[in-house]
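One chain of protein is taken out of this complex; the other chains stay put.
A and B label the chains in the order they appear, each numbered from 1.
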Amino acid sequence: MGLEQGREKWEALYEKHLQKHPERFEKFVLDSNIEVEPVYDPTNSPVDYESDLGWPGCFPFTRGIQPNMYRGRFWTMRQYAGYGTAEETNQRFKYLLEHGQTGLSVAFDLPTQMGYDSDHELALGEVGKVGVAIDTVEDMHRLFDGIDLSKVSTSMTINAPAAVLLAMYIVVADEKGIDRSVLSGTIQNDILKEYVARGTYVFPPKPSLRLIADTIEFCAKEMPKWNPISISGYHIREAGSTATEEVAFTFANAKAYVKEVVARSLSVDSFAGQLSFFFNAHNNLFEEIAKFRAARRLWAKIMKDEFGATSDRAMMLRFHTQTAGSTLTAQQPLNNVVRVTLQALAAVLGGTQSLHTNSYDEALSLPTEEAVKVALRTQQILAYESGVADVVDPLGGSYYIEHLTNRLESDIKDEIDRIDKMGGAVAAIESGYMQRRIAESAYRFYQGVAKGEKLIVGVNIFTEHEEQKFRVLKVDPKIRLEQIENIKNVKARRDSEKVTQSLNELKVAAQDKNENLMPHIIECVRARCTLGEIMDTLRGVFGEYRPPVVF
Amino acid sequence: MGTIEDLINGLKAGSQWHLARAINIIEKDGPESELLLSRIYGEVEKFSPLIGITGFGGAGKSSLVGVVAEYLLDRGKKVGVLAVDPTSPRSGGSILGDRIRLQHLFPNENLFFRSYANKGAFGGLSPVLMESVRLLEFAGFDYIFLETVGIGQSEVDISSFADVVVLVLSPGLGDEIQFLKGGIMELADVFVMNKMDMPNANISLAALEAYARLLDEPPPIIPTSALLKENVVGVVEAIERVYTHKAESGVLDKVRQSRREVLYVSWVEKMLKEVIAEQYRPDEVPYRAAADLVKKIRRCLREAESH
Partner (left out) sequence: MSLKVIVAKPGLDGHDRQAKIIARTLKDHGYDVVYTGIRQTPSQIAQTALQESADVVILNCLSGAHMELFPETARRVRELGLAPLIIGTGVIPDDDAEELVKMGIDIVFGPGTSPLRVIEAIKTWEQSRI
């Protein structure tokens, strides 16, 4: 019996079965608006192995970017951490390293992310809250005290002032006698998604893109092991987008960055290998795994076909993944451990390079030490006990996974084409297109939950009346005063002439579009200028961004 | 809460608290409202330039108002902005989001912004909105901007109501220009081509200029970029020129007269609506019932006059 006849026979059986046993839903639809069939097989999921999948470590990298993936080394376990002062965060870093974490990831507080010093009016209530407060290079010294920067890789979630924080890291290494060329790590530095989803933008798009291109160019020349950007879909998804939109908007943004750098007559092969990405791992296991695979394949094609990349490295999609904070519930918070496990599994089966697993208490407050440890242990159990890391792309060839991979790739591509027609990512952001799409998806999801069409355990099904109290971590409000004291001390000791001079030179350089600002910012940092002083100088030249009104 | 007299004095002193309170009283439409309105329309009128801002959604009306307001505030002027957003016909609610574009200018003693839901008012210009203009004049605002819900709903009203009508366009709206031929293009006093920072903006600007030459009285076309704050001064100067010209030629007097008439008609419509609805019985022929009602009203009016 041939396949087609077999399928027909099954369909008849299925229809008959349905008459007696109706299904749970009339339609099964993924969040990315893809309706899934009851079963996938060679008739509805055809695969051309050579062109669709290829071999691990080879174009189009569907199965992974290394020939043996995790059989050599596991993904980097990188827990995002930071709160309070530099000293406290330094303690938490050391704790995580002792417990087997393999890379550092710094969370900064909001004033730092916005380029304000701790003594700024807008910093009221925010100092040290969602991350560590950094005002000067002295804080950065304290943050990495006793940690060998030549051995550890450090990721920094910093965007608008990314160039300044990178400069601080370089100066700290420099003053410890470590050459910048050996430093490895990542700055997020992805301003376009800030306009779209996360909100910590400062300058308008044009000067922002220039500053980003400056860092990419600088790293291509001087810091070969550094990722000067982590182009992020994570926050787009957190803001409520679908999986398709997450990848499509991220790639549209990525294309804008690549174009900006190519316009400086740098070849794509010389810098594209240093571009890294950052995605979200949500609840639907197969949708997420397929998303990662589709993204890898599509990015390779974009780099090869649209930008003429020739080196494999320039076509490889290397990405960090974080589990989805927005899926964690305040109700029955221990259930979040299970959600995080499933999401982490999706990331590993999807071939991520590094992973942050969320803490189960994050919906309630800043994560406590205990919760952070469980999150890290979740990764370790996946790595050491589950066996999922022993074979490359273990789900490759699954009819369902391959069908979803194809479908998502084509949907993502359609969306990118639509944005290209609007004039690219910047135009789509300025007109509010991306923001509107995300707000729509977020509201649709919310309504689904409110109407009980989308089920969330503990929220709209299997609910309990609960009065569980959880230990929550609080940041001492005195931290602001301590930071203000630190700034005062630095200002009292520094050479004020050098400060004025370096800031002046930065201002002049900023006015000249052809000047790379990184060396100038490094000089300011070395002279003990504060983050706020450096950013204010740039605000004076670049102006500030005002967002379009979008619902 | 004080008396109407306190309110009037507060308004005259330019207090934002009293201004907001006065608008709130008018919105609630109670007995205080009638007292207040009689007072403010009874006094000698003083006028401020009333600038109507219209254009398609996405053309950047709010951003333009934002940078123009900022420009005027920097020069020591008092600026009022009244912005109208559509009401959802289904829920009766609304999201009034235009404020976001000016929010960074606050706190500010010289800037007053008020959001209005149009509540299905004809053309988007409700009596409350029109009276708010009067209150702002009363409170000594130098410029009053009226931002409408968008093309296709309020342009006709706004031209009979505002002193200067500014049409905001943005590149890439070529088809809409065609669509507009018979409408707002003839009624606008100033065309602003916003978003000149966009690629190919010059092509759209040239197309607009070519089109404007076909009009009987081609209005000035001001290229600008609210994003980069480029040529904001050009927009302000064009508004000033039109305003001065209209003042000198006596057009403004007519506009202001028609403003009172529009207001009168709007009130009558609003007040009569309930009465009219009460009069209708479900089985009546609609046309006949309407004609009968109007006949009755005319008769009543005649009787009232002869007494």
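Throughout what follows, contacts are C-beta pairs under 8 Å (C-beta built on N, C-alpha and C of every residue); 3 or more make two chains touch, one makes a residue touch a chain.
In this text the structure is predicted, and so the values were computed from the model without any measurement.
K.L.:
Which one touches the absent chain: A:363, A:388, A:457 or A:541?
P.N.:
The missing chain is touched by A:363.
K.L.:
Which of A:30, A:213 or A:475 touches the chain that is not shown?
P.N.:
A:475
K.L.:
Sort through A:13, A:334 or A:450 and give me the one touching the missing partner chain.
P.N.:
Of all options in A:13, A:334 or A:450, contact with the hidden chain holds for A:450.
K.L.:
With respect to the chain omitted from the figure, which of A:82, A:111, A:207 or A:273 is a touching residue?
P.N.:
Only one listed residue reaches the unshown chain, and that is A:111.
K.L.:
Any idea which of A:342, A:459 or A:490 touches the chain not displayed?
P.N.:
A:459
K.L.:
State which residues belonging to chain B touch the missing partner chain.
P.N.:
Residues of chain B in touch with the missing chain: 16-17, 20-21, 23-24, 27-28, 87-88, 90-97, 99-100, 103, 106-108, 112-115, 117.
K.L.:
Which residue numbers on chain A touch the omitted chain?
P.N.:
Those residues of chain A that touch the unshown chain are 110-111, 113-114, 116, 121-126, 129-130, 194, 198-201, 238-240, 326, 329-331, 363-366, 439, 442-443, 446, 450, 459, 469, 472, 474-475, 477, 547, 549, 551.
Here is the rule we use: only the chains that are shown with their structure count from here on.
K.L.:
Chain A to chain B: how many Å between their CA centres?
P.N.:
Centre separation, chain A to chain B: 45 Å.
K.L.:
List the residues on chain A that touch chain B in their complex, please.
P.N.:
Listed in rising order, the residues are 204, 423, 427, 430-432, 543-544, 546-551.
K.L.:
Help me check something: in the complex, which residues belonging to chain B touch chain A?
P.N.:
58, 62-63, 66, 95, 97-98, 100-101, 104, 195, 198-199, 227-229
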